[in-house]
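Note that one protein chain is taken out, while the other chains of the complex remain in position.
We call the chains A and B, going by the order they appear; numbering starts again at 1 in every chain.
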Amino acid sequence: MSEVFTKSMARNIYYGGSLFFILLFLALTFQTHQELPKRDNRAAITEKVALGKRLWEENDCIGCHTLLGEGAYFAPELGNVYVRFGKNKDAIKGFIASRPENGVPGRRSMPQFHFTDEELDAIAEFLKYTSEINTSNWPPNING
Amino acid sequence: MEYRSQSVAKLYFIAAIGLFVGQILFGLIMGLQYVWGDFLFPAIPFNVARMVHTNLLIVWLLFGFMGAAYYLVPEEAERELHSPGLAVALFWIFLIAGALTILGYLFVPYSGLAKLTMNELLPTMGREFLEQPTITKLGIVVVALGFLYNIGMTILGGRKTVVNLVLLTGLTGLALLFLFAFYNPDNLVKDKFYWWWVVHLWVEGVWELILGSILAFVLIKTTGVDREVIEKWLYVIIAMTLITGIVGTGHHYYWIGTPEYWQWWGSVFSAMEPIPFFMMTLFAFNMVNRRRREHPNQAAVLWALGTSVMAFLGAGVWGFLHTLAPVNYYTHGTQITAAHGHMAFYGAYVMIVLTIISYAMPRLRGQEAADPKAQVVEMWGFWLMTVSIVFITLFLTGAGILQVWLQRYSENPLPFMVVQEKISLFYWLREIAGLVFLVGLVVYVWSFFVKGGERRVPAAEPVA
Partner (left out) sequence: MAARSSGNTAARPLPGDLAIWFFILAELLVFGVFFLAYAFARAGHVELFDHYQQTLDRTSGAVNTLVLITSSWFVVNAVSAIRANRADLCTRWLLAAMGGGAVFVAIKLHEFMAKAEAGITLSTNTFYMFYLSLTFFHFMHVLMGMVILGFVAAKAYRGDYDADHHTGVETGASYWHMVDLVWIVLFPLVYVMH
């Protein structure tokens, strides 16, 4: 192909194409932010929920679990655990509090974090808040 | 090497390979924990092994990119590096900070590490791949700025080739996008939205510019094909990367609380993300076919071609398999994701770093190419690692298909832990493949110490 296919035209397409799609993506991002209040359950973000998110991060729960499908694949999805546990915060708190210090022999084990009651409540609130975000009907079923 | 300051690259490459070995050891620990659940618990719980594995990966690849830049930029710019001293200083800062962080993960409970490093002042810890304490992240920014300054000044005062400029653009983009790692709102949906601005726009965006420019450099050097031709292809490839990949970010916005039109926009554009990778495959093979010389470093050529194939398979094909929203609805957050992730990262980024090391290291050590016996051993390393990754990916794909069927799709879906038990055979097979990978890595490292053999293609006179 001895067609005239110049480097400068390729460069122009790179510049023009990139700029075009950066602008388009920014426009879609802007639109998304306008839509989010209807979907992201932000009204439920109390100080307790914010504390719960902080605890989720500072104990690296995402290192074993997924949250809305993102994270590690060692342990169950927790975006819908509030629903899976019968919309029962105490069930969540009880599960976390009852993890054996040295794990369960031979089975995948979750650490014992020695959370206070307030911290357990915050984590449960965070997971409740998460379960009420509009995720377009994901996950497909209760198992997450 | 042509310029004495290129020698700083050697430090970076050695560190990269050392950290790579560490990464794989922790990968093997995790693989074993998948089937022997409480292995090393509670001393090294799974999440700790995982953050060590993933953070080591990212850091060694960054060392590799920096080494690649320190090697190729002076040669492209036709002048010495602006400040070799700064490059060496930043090396030690990055290495020590990185090592301390990893040791922190291993020896301090994560919540304790958060308190120790005053995470509460600006909380950025506890997100996937961004587990580093905030102070480490700030250190990364400082190192990145220093690095960009050094490389930028070198290019500014020298020849501004397309390879140089595309590499610099990719590296600058990498640094700028990393700043989003500091944005951690209470709003989980916004948290996730911007997290992907780091992760997706890195690996499906600016990192591809880095990959493309390094590949172009190696092809120019090993094939002798006219620079104009290679640089033209590079522009087309990176154009397609950004044209597909920027809006392609939407394939991470299907199920995290963002509006539903992303299911359409993300599917349409991300479906086309394999195109630049396919073009890279055509590009690499075409240039090698049109070569004007037989370069004595056949191992480097093998790595370059291998990168283009594996990147296409891992990132392109495996990515495509689960990118469309109707499919992703069922596969989101499963072993399918892990399968793609491993082959994509290995094929694109691990391999391009090993490609540049393969090309540059002999030259940094005073030869145009490694001794033939060393190259043979290196190529054994290539095949062992590459074939192992293919098997790891196939086994995880098998695990994933079964997991999706049992846990998500079938009429009577089973709970997560029950399904994990049922697919454990695939995990055992994956671990075996992982062990073979480690053998391949050991063989690869050993190749740096092998000497001898007769050259069929005479090397040029010893490089200064």
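We adopt the following convention: contacts are C-beta pairs under 8 Å (C-beta built on N, C-alpha and C of every residue); 3 or more make two chains touch, one makes a residue touch a chain.
If you're wondering where the values come from, they're calculated on a predicted model, not measured in any experiment.
Q: With the full complex in mind, choose from B:V142, B:L165, B:V268 or B:V317 the residue touching the hidden chain.
A: Touching the chain that is not displayed is residue B:V268.
Q: For subunit A, which residues reach the chain that was dropped from this view?
A: The list for subunit A reads 1, 3-6, 8-10, 13, 16-17, 20, 23-24, 27, 31, 34-35.
Q: Tell me which stretches of subunit B touch the chain missing from the display.
A: 232, 236, 239-240, 243, 259-261, 264-265, 267-269, 271-272, 275
As a convention for this text, only the chains that are shown with their structure count from here on.
Q: Roughly how far is subunit A from subunit B, going centre to centre by Cα mean, in whole Å?
A: Using C-alpha averages as centres, the distance is 24 Å.
Q: Mind pulling up the subunit A residues that touch subunit B in the complex?
A: 5-7, 10-11, 13-14, 17-18, 20-22, 24-25, 28-29, 31-32, 35-36, 39-42, 45, 49-50, 53-54, 56-64, 66-77, 101-109, 111-113, 129-130, 133-136, 138-144
Q: Mind pulling up the subunit B residues that touch subunit A in the complex?
A: So the residues of subunit B in touch with subunit A come to 33-34, 36-38, 41-42, 45-48, 50-51, 110-111, 114, 119-120, 123, 125-128, 131, 162, 184, 186-190, 192-193, 228, 231-233, 235-236, 238-239, 242-243, 246-247, 249-250, 253-260, 262-263, 265, 329-330, 332-335, 337-338, 407-409, 413-417, 420.
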